[in-house]
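Starting off with a structure, shown below.
With one protein chain withheld, the remaining protein chains of the complex are depicted in position.
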Amino acid sequence: MRAEIKGLNEECGVFGVWGHEDAAAITYYGLHSLQHRGQEGAGIVVSDKEKLKIQKGMGLVNDVFSEEKLSRMNGSAAIGHVRYTTAGDSDFINCQPLLFNSQTSSLALAHNGNIVNATALKRQLEHQGSIFQTTSDTEVIAHLIKRSGYPNLTDSIKNALTMVKGAYALACLVEDAMIVALDPNGLRPLAIGKLGDAYVVSSETCAFDIIGAEFVRDVQPGELITINDEGMHIDRFSLTTNRSLCSMEYVYFARPDSNVDGINIHMARKNLGRVLAKEAPVEADVVTGVPDSSISAAIGFAEETGIPYELGLIKNRYVGRTFIQPSQALREQGVKMKLSAVRGVVEGKRVVMVDDSIVRGTTARRIVKMLKEAGAKEVHVRISSPPIVNPCYYGIDTSTKGELIASTKSTEAILEELGADSLSYLSVDGLMEGIGRDDSSPNCGQCLACFTGSYPTEIFPEADHPYDKVMGGK
Amino acid sequence: MRAEIKGLNEECGVFGVWGHEDAAAITYYGLHSLQHRGQEGAGIVVSDKEKLKIQKGMGLVNDVFSEEKLSRMNGSAAIGHVRYTTAGDSDFINCQPLLFNSQTSSLALAHNGNIVNATALKRQLEHQGSIFQTTSDTEVIAHLIKRSGYPNLTDSIKNALTMVKGAYALACLVEDAMIVALDPNGLRPLAIGKLGDAYVVSSETCAFDIIGAEFVRDVQPGELITINDEGMHIDRFSLTTNRSLCSMEYVYFARPDSNVDGINIHMARKNLGRVLAKEAPVEADVVTGVPDSSISAAIGFAEETGIPYELGLIKNRYVGRTFIQPSQALREQGVKMKLSAVRGVVEGKRVVMVDDSIVRGTTARRIVKMLKEAGAKEVHVRISSPPIVNPCYYGIDTSTKGELIASTKSTEAILEELGADSLSYLSVDGLMEGIGRDDSSPNCGQCLACFTGSYPTEIFPEADHPYDKVMGGK
Amino acid sequence: MRAEIKGLNEECGVFGVWGHEDAAAITYYGLHSLQHRGQEGAGIVVSDKEKLKIQKGMGLVNDVFSEEKLSRMNGSAAIGHVRYTTAGDSDFINCQPLLFNSQTSSLALAHNGNIVNATALKRQLEHQGSIFQTTSDTEVIAHLIKRSGYPNLTDSIKNALTMVKGAYALACLVEDAMIVALDPNGLRPLAIGKLGDAYVVSSETCAFDIIGAEFVRDVQPGELITINDEGMHIDRFSLTTNRSLCSMEYVYFARPDSNVDGINIHMARKNLGRVLAKEAPVEADVVTGVPDSSISAAIGFAEETGIPYELGLIKNRYVGRTFIQPSQALREQGVKMKLSAVRGVVEGKRVVMVDDSIVRGTTARRIVKMLKEAGAKEVHVRISSPPIVNPCYYGIDTSTKGELIASTKSTEAILEELGADSLSYLSVDGLMEGIGRDDSSPNCGQCLACFTGSYPTEIFPEADHPYDKVMGGK
Partner (left out) sequence: MRAEIKGLNEECGVFGVWGHEDAAAITYYGLHSLQHRGQEGAGIVVSDKEKLKIQKGMGLVNDVFSEEKLSRMNGSAAIGHVRYTTAGDSDFINCQPLLFNSQTSSLALAHNGNIVNATALKRQLEHQGSIFQTTSDTEVIAHLIKRSGYPNLTDSIKNALTMVKGAYALACLVEDAMIVALDPNGLRPLAIGKLGDAYVVSSETCAFDIIGAEFVRDVQPGELITINDEGMHIDRFSLTTNRSLCSMEYVYFARPDSNVDGINIHMARKNLGRVLAKEAPVEADVVTGVPDSSISAAIGFAEETGIPYELGLIKNRYVGRTFIQPSQALREQGVKMKLSAVRGVVEGKRVVMVDDSIVRGTTARRIVKMLKEAGAKEVHVRISSPPIVNPCYYGIDTSTKGELIASTKSTEAILEELGADSLSYLSVDGLMEGIGRDDSSPNCGQCLACFTGSYPTEIFPEADHPYDKVMGGK
């Protein structure tokens, strides 16, 4: 849904639990709190130590699972996945986890991220006789694991990951263990917690709060962690690692109640707003944020400037999957859908509109127009991240470079297109300051590639248009 | 959903349009923006000037209407209703509008409110041979209209309303007119707008913003307004009127982007927070509001005191109708559902928790506990309305007097039960100040009955437990 | 479904049970076996002696009721209804039983048939202040019962039925009794059975076999039977009665395993086929029946003539509600839907095609064409009922007189239109002989109005086009 507003699509979320008698239910609630990371499909694989069982489907976690379905998934370990994708029902096959059954054992895989050499790996595998039923990168990893030939699963996964480049927070489940791994750049978040004696893993810590678990540690780049009945065993599959966490996790993706690398997302966003206020102050009567993700930054901006923070924009909470889109005619008559401006708040006022990012500019232009139509005297757009000028190859659907408005137009030209009275972005330094990263935080940096073009991994020609393919493997 | 958090249930919402070729679609979007007033059922009746057609059902507006269903509802006038109710599928029959067909004409009725002499009226009507298929007050009004015997619908409605006491914002549709009426005390909001040449009516003005309509005026207490192809004709069915708008509309029910009597709801709530801060200041590190309805008051409180406003509590957006409730065992292990405290924000902090009201105290106690478990050092509860000590007979499900915690316990006892460090309510004067009502606003007062026990209408013995009956007519 | 093949629509079915702890489940299975009488809606009202609860909806019995819904309907008495209707979802309101709640008691009504003076009664009732929410005749009966003013329900029903003319098999449920009544002409079937100590009533006896009940007796014309905890009490509301059972029940509607007036439907149909063979013999190689309702007659025809009976036509069992109709283009290319001719059986053969009736002729023409295309050398159409030349006012949708092919065309003209090699109908005498009725069976005749125009009741001008109104009350 956000996707349509913003043009900046969600990633996926993974969750896992080991050693809890209600493993499937715990995973259901965990996935629920990760729902913002993917709303197109969801799945759970549960292990009762003898057999893996799977349930998955298109739609929200709520839609895919019923009480009756969950009740059939008994077992003490589970992994789950919520998925963002692009296409229709036929994509069921791409929903995760993927489950592979051999005559002696089973393997389930769920993954958040994007593999940048997937095309080359697939070519090789096909040449050797592999066949593919999904368009997901996860299936590539499964083939590599199978073909590594080690008797031991951990060794097989390690071997497979030596061939894979890109972003991946990976959760595997077999009958007698759960294994998680994070790419050497740590592009995606992944945390470990404890729920009584049980272990839990999650893309974000907000899931721990929902299920009453305690945070233990973030999975570090290059780690491969095995959890089984003997406990948790931390191992490494890569010795050279360099934390480059996706900056958009702080700016936009993660839930405000999650922490990544010890930093609370809401607090980080509020700081981004404060820094932005210092970098680009403006005389105005009210500050408003574009809901939901820009609220924190707007509050920070308001606090720093002393301009009151108001609910100048409001989101319709009930716009769901089955919402009937207004016809073109009605849209032209002014029928709005997800967002509306609050006349009682903005009429006659100079408004600071804080948004977290601009991708194509379409949404920002629409919101500025809405505010002006509701009577705002001036609209000052403040963006709590730097201009996005480069595509992402690691799992965020920022479209191709040509579609990124900031890569083709100057700030002045964008300002004109938005129809606003001023426009400022946060600087890259301001971003780092706001998040609270500095040079003294070793192994703890950010990926800034979409702002700076400096990618933390190799990028290959066939990855040029990552979203021409169906994004199966995110 | 909110109901389960709060014990303070939603009312209903009505919407109507006259003179627009997409009347059903306009009503769909209008009802959508009134969805917060009732989530259990929805319905639309459309008139093509020759015939009335109805579609209704249990569930959200999104669930009840499909593109295909809407497309079959052609006509240039429509009324719609969203409903809050208590029971299961069999309640379909109670969904509104109600549609009555005689051999010569049809009449559709939708109504928000509660009639306090419905029981007596029903007894009389049954004695005279009326039979009832619903448990809705609306059916009582329909019988009265039919039995008034005037050849003219307007006169029949006027005649019927002379017998009815209580709260009602009423919308009627016949083949050639839409008629709306508001009770002489104006207990419920009802506004009129224009969308090009078409007229629209709505329980709240937020619907006008969504569909791009302009606000024209609030319907005044005791008015009966006929809209037909000749325009709008304003009439009165009661000469003695006395605006007594439900205070909970400002405190809790209405959407922040609606205006009632020229007052923006968000602004009013923020003022309530400001006045509350003046009346009951406290030393603290962060202010947080219980989402969604207390956010504005919390912002006001923060601004007045200079204590930063933070997202200390977060609501899970994806908890829908099909959400699987955690088992008792999981709940005891700490699995949360709709709301969670943000550890990264509240840990080690003195927290002001602003809530709009306390009904039974259960939710407030749960939230205080959540905040403390997330590490809050102190929790100071500030309520942006006075203690609710009397039941409502006008359509708000505040339960019986015995269930209202403030009617049976002292503030000290409640504080102890909540487990908080301090507890203060807004005063009644503070409420009036916050909303901005004063003695100089003639005909423009508030109903304060749930705080003061001073009811603006007669109340009858059989209305003593208004929620023992199914709340058909709200 | 049959409707589309035949243009002769189903009626409704009623069922009731008193004194069985699983009353709702028993009614569910009973309605199931009456499903052929109405496939558009179904409903059950159950009484736990204190309160009536209702569940109903559009669709098949299977679609409307789930295990979970049934489990909530506890009580030891129930009535149910399956309904045939013409329109869309908005017709939910017309589904039966209808349930009326007053402040002191409740009344549920279900009815099979059609009231011929409903329009006049409604006009009177409206004049006296009654309002109508459905277009069903049943609501008219309910108003009459209410207005009769007797303290006693039995007397009220009797009083009401004195004003009603037409066809009705009526089942009423109140907290402490179930009452059934049959119109003085006994136009519709209604039978009573026992299931252990419990009483059951059903439109057809096939329901008794399904639930393991024993047949006790057919309800006689003009009877009003009260069943309560003291047993069954048989009363009469009309002294002048004259059994005129709808002949189409034997010819087409009822299930072959039902008995009416002691005559098994399959056996009756087989006899109709035998008599038809005697009246209109033909030289041929195979006899085939149009499935499902003409199978018995075809077998009888085959036995009488010695020509082998074969499956020359086959019905697709899986054509359900959601079946996608072939486009016009595909239909022209020969894509068939519900019925197909069996080439392996009819190729090169002289085929006798036995059908139970011809209404508009469209279906018969299509089947003849199908048989010829599958290679039949000759097709001899034999109809096991006389030509239908008059509309039915008692609940069968035979369309208006103008649409009845036999009322506007000679048999020769019809033969030509069908493209068959010969065409014969059963005579009216043959029909009576086949069913086994004769002059010596007192009070036990048939309604033959659609063949002879001799209606057993008065018919009124406003009833002229019974199917211009929505057939709510069947």
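Think of it as A, B and C in the order they're written, each chain with its own count starting at 1.
As a convention for this text, a contact is a pair of C-beta atoms (placed from the backbone, for glycine too) under 8 Å apart; a residue touches a chain by one contact, two chains touch by 3 or more.
Keep in mind the model is a prediction, meaning the values are calculated, not measured.
Participant: Could you tell me which shown chains are touched by the chain that is not displayed?
Facilitator: Across all of the complex, the chain we cannot see touches A, C.
Participant: Among C:Leu195, C:Ile227, C:Met432 or C:Ile459, which one touches the chain that has been omitted from the display?
Facilitator: Missing-chain contact among the listed residues: C:Leu195.
Participant: Any idea which of C:Ala120, C:Met163 or C:Ile210 touches the chain not displayed?
Facilitator: Residue touching the absent chain, from the options given: C:Ile210.
Participant: For the chain left out of this view, which of C:Gln103, C:Asn316 or C:Thr452 touches it?
Facilitator: For the chain that is not drawn, the touching residue is C:Asn316.
Participant: Since one chain has been left out of the picture, which residues of chain A touch it in the full complex?
Facilitator: Residues 53-55, 69, 72, 88-90, 92-93, 98-103, 107, 119, 122-123, 126, 128-133, 135, 142-143, 146-147, 149 of chain A touch the chain absent from view.
Participant: Go through chain C and note every residue touching the omitted chain.
Facilitator: 22, 25-26, 28-29, 32-33, 35-36, 39, 60-63, 65-67, 70, 195-196, 206, 209-213, 255-259, 263-267, 270, 292, 295-296, 299, 303, 308-311, 314, 316-324, 326-327, 329-330, 333-336, 340-345, 374
Following the convention adopted for this analysis, only the chains that are shown with their structure count from here on.
Participant: Interface check for copies chain B and chain C. Shared numbers divided by all numbers used: above half gives same, below half gives different; which is it?
Facilitator: same
Participant: Which whole number of Å gives the spacing of the CA centres of chain A and chain B?
Facilitator: 36
Participant: With centres defined as the mean C-alpha position, give me the chain A-chain C separation in Å.
Facilitator: Computed value for the inter-centroid distance: 60 Å.
Participant: So what's the Cα centroid distance for chain B and chain C, whole Å?
Facilitator: Once rounded, the distance between the two centres reads 47 Å.
Participant: For chain A, give me the residues that contact two or more of the other chains.
Facilitator: none
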